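To start, the structure itself, in structure tokens.
Note that this complex is displayed minus one protein chain, with the remaining chains in position.
Should a chain be cited, it is by its letter among A, B and C, assigned in written order, with residues numbered from 1 in that chain.
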Amino acid sequence: MTKKLKLGVIGAGRIGRIHAENLSFHIPGAQVEMISDVNLESAESAAREYHIPRAVKDYHDILDCKDIQAVVICSPTNTHAKMIEESSSRKMHIFCEKPIDLDVGTIKKALQAVKSSGVKFQVGFNRRFDPNFSRAAKWVGEGKIGTPHIVRITSRDPAPPPVEYLKVSGGMFLDMTIHDFDMARYLTGEEIVEVSAAGGCLVNPEIGNAGDIDTAVVTMRYKSGALCVIDNSRKAVYGYDQRAEVFGSKGCITCSNNTPSNTGIWDENGQRKEPFLFFFLERYKEAYVAEMKEFVDCVQNDKTPSVGGIDGLKSVILGLAAQKSLKEKRIVRVEGEAIL
Amino acid sequence: MTKKLKLGVIGAGRIGRIHAENLSFHIPGAQVEMISDVNLESAESAAREYHIPRAVKDYHDILDCKDIQAVVICSPTNTHAKMIEESSSRKMHIFCEKPIDLDVGTIKKALQAVKSSGVKFQVGFNRRFDPNFSRAAKWVGEGKIGTPHIVRITSRDPAPPPVEYLKVSGGMFLDMTIHDFDMARYLTGEEIVEVSAAGGCLVNPEIGNAGDIDTAVVTMRYKSGALCVIDNSRKAVYGYDQRAEVFGSKGCITCSNNTPSNTGIWDENGQRKEPFLFFFLERYKEAYVAEMKEFVDCVQNDKTPSVGGIDGLKSVILGLAAQKSLKEKRIVRVEGEAIL
Amino acid sequence: MTKKLKLGVIGAGRIGRIHAENLSFHIPGAQVEMISDVNLESAESAAREYHIPRAVKDYHDILDCKDIQAVVICSPTNTHAKMIEESSSRKMHIFCEKPIDLDVGTIKKALQAVKSSGVKFQVGFNRRFDPNFSRAAKWVGEGKIGTPHIVRITSRDPAPPPVEYLKVSGGMFLDMTIHDFDMARYLTGEEIVEVSAAGGCLVNPEIGNAGDIDTAVVTMRYKSGALCVIDNSRKAVYGYDQRAEVFGSKGCITCSNNTPSNTGIWDENGQRKEPFLFFFLERYKEAYVAEMKEFVDCVQNDKTPSVGGIDGLKSVILGLAAQKSLKEKRIVRVEGEAIL
Partner (left out) sequence: MTKKLKLGVIGAGRIGRIHAENLSFHIPGAQVEMISDVNLESAESAAREYHIPRAVKDYHDILDCKDIQAVVICSPTNTHAKMIEESSSRKMHIFCEKPIDLDVGTIKKALQAVKSSGVKFQVGFNRRFDPNFSRAAKWVGEGKIGTPHIVRITSRDPAPPPVEYLKVSGGMFLDMTIHDFDMARYLTGEEIVEVSAAGGCLVNPEIGNAGDIDTAVVTMRYKSGALCVIDNSRKAVYGYDQRAEVFGSKGCITCSNNTPSNTGIWDENGQRKEPFLFFFLERYKEAYVAEMKEFVDCVQNDKTPSVGGIDGLKSVILGLAAQKSLKEKRIVRVEGEAIL
């Protein structure tokens, strides 16, 4: 067997633990050597749970460990760029959670460091690894529905996060819709040139008081002229709603929601099927494993990750354009930037 | 326009009214001239409702009316054979509800009269005209699923009829399953050679006390060796359950249930769709019109109805074989009879 | 039985024939006495086919016939307003196809005439009578999904009409999307206050050369703040695509497409179900009968049609706003007009 890839996980919050668990138990070719968290107890409990030899407080212990070849960055957004630069300078391969940063200039600087160092870099757009969406993108690429004309993405969370979190999240477009911006590009492989956003606060007035929105419809135009429309809500009481549709000159591809089982009941009240999978942990369980498998594979076999820095950057650019459109009540043009 | 076909309807009960309404309002080429019922008031109310010029007590008034070219027999089963013979002798075309009779000899005699007279004769196996099943039969005939290996028919009523009715119905196999016996032959176009029945009284003990069953599974073998299995219940609380499946060497055709709409709700309890159409009036609404259109067309344009006397006879033979199998706990062989 | 309502049909084109057929054969309480068309032969062939006693060239023959109580206006759009005024002045009840006119002032004048005369007036928004959509609107009204937050309407035709037709159609928003504008109001019972449109010519460049578009996404805001998004295409190769979804605080209602049957095939290539019903004639067959039944019932029993002049007017106002938004690349505010 190939030698195991040794990794360090930075951040032992919810998403850090997912990656730690997957790397430890579901990816035979990987081994997590160390996990760090500013809250040492968090790191220690994760280490115990996922059989990780060392738990530390300072992520520099990971960066400075000669044994570790790659880092998985799951710390708060405002720490990402610095860590990317530090990891790059140590020639450590990088998996970074989304968004890379909320500032375009900062992202570009970090990606420049990655580029110079030549390390592998993958961004955590896990939905690209979901079987429903990856199949859709593949079929579009194979021309099964001809030229895309309309892309529809529905993305609704089961419940909003705490208002305290929202205040530092960068706003719905950069925190939540960012996944859909990436999906819009992923499904057709085309770039977006125009963004127009409508939104409001319909779920919880406190969200509005905090300066954010909880419901939105974003319309975009691809370079080809095709249209894309995203609709978002922070609260779908029936569960996590993650659908997409690509309509083209020769047909239409649809991705429906997943359920825990294909078992249903027919009774006096009609036909019933189970609620959709509750939230991203359940819905994208497979996808989280698959994205990390790709990262491990890319590092071990010198391949380029399919979702890289440019994807992380573009999604932020679209999020910022949507914010502008919402504010100025007009279409915002996204210039084709010469990036990196 | 072609001259309208003038018909008389015998029997103003539930099924007689369906045919009267369809002929009067939904089949432009037909006109009901007279309706009869031993209960004259029933005939009169139907006449008012469906714009029929004459209501009579004695069906001979219909048979003796020179203006009327065809009769629709919807009276109790034990009157069918006599009416068929009388109509035949007057050269009146005949549409007869199922079953023709409960006695094989009586049926044969009636069909002999039909044959001698040369009139058109159609039996009321309305399900053959249902879009789901007719499409399935067509696709099987076109070889879309290769050679049939297993046919599955599910047929469950929403609620049992009154026990008083059951006592004179001929038993579940001749009253209810008879449609499924016909469906088994219709879906593959093949004849049955063996019948094996299991059944019991699970819905309502009074049905058992009346000597009948309310739940059954009937397994049959086609001449080709293919198998067919029917399951029946007198009480499906979720509505009329009418499904079929033909599994063959190259695939499987499935017919699902129909609902009043394709509208559904997703809420905290999961995904819900409407109950199935309640019972045969709703489920086979289109099919009742279609079968009568075929009858009118056959008479007007000298064609042979697709579902004839032999089909009426065969279904009764299978029903009787199922009764025998249930009683004797063994497979009953249905001899290929030289009929008519 | 109640005395039959006698009607005249103006226009023997496609839609005029649908209404003539339904009134003649599927609505027992109605009788078409006369049909007119500037092309007399068209009127005559329709009369033959639907058993209508008289065919005329000049619709004034209908208006002047003392026997006729109601007219069904199915002539070209630019003749509607004048006919509405003439019919009103003769105290004839009016069913008018959509759009009433392309000019807001002209519509208002016509509706004023209707109002003064006190005749019944119904606009041909047939989709409101479709079982899928009417159920959705009913459930929304009953609060089944709480407060609506996002309404999604997908409406795609199987193939574009001839370019010659498009040139006089008023443009996609007034010819095609107009139904969706009405649907947006119907599903929630709320008024729209903002319209923002994106569109392009992706299906056929000739449509663009004729100054029209063939693909569009329209985002609107209800008075309540809820959002609505419509997507349209003139060409869906898989059939007529007519879906809607109302997402609210307590759940989501979805309306799927209809198929000719519920029969499917599983074979080596996967699971297959039939294409959707081809176009509006098939998809809204029931709805056309139902809307005309309502009209006949309203006239006979002195009720107010559920879809009236104001609905015809509002849909045109929204169509014009969408045109403006598309041209000016900005959100267009629809003022709450004091109408009539």
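Methods note: a residue touches a chain if its C-beta (ideal position, glycine included) is under 8 Å from a C-beta of that chain, and two chains touch if they have at least 3 such contacts.
Since the structure is predicted, the reported quantities are computational estimates derived from the model, not experimental observations.
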Checked against the full complex, the residue among B:Asp101, B:Asp231, B:Asp267 or B:Asp311 that touches the missing chain is B:Asp231
Out of A:Ser89, A:Asn209 or A:Ser256, only one touches the absent chain, namely A:Ser256
By the document's definition of touch, the residue of C:Glu86, C:Glu206 or C:Glu274 touching the omitted chain is C:Glu274
Missing-chain contacts on chain C, rising order, are 237-239, 259, 266-276
Those residues of chain B that touch the unshown chain are 147, 149-150, 152, 154, 156, 194, 196, 198-203, 215-217, 219, 221, 225-227, 229, 231, 233, 235-238, 241, 247, 249-252, 329-331
Chain A positions in touch with the non-displayed chain are 1, 24-26, 28, 48-49, 51, 131-133, 135-136, 139, 144-145, 250-258, 260-268, 274
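Going forward, only the chains that are shown with their structure count from here on.
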With centres defined as the mean of Cα atoms, the chain at greatest distance from chain B is chain A
For the pair chain A and chain B, the C-alpha centroid-to-centroid distance in angstrom is 58
Averaging C-alpha coordinates per chain, one finds the centres of chain A and chain C separated by a number of Å equal to 42
Note: chain A residues in touch with at least two other chains are 237-238
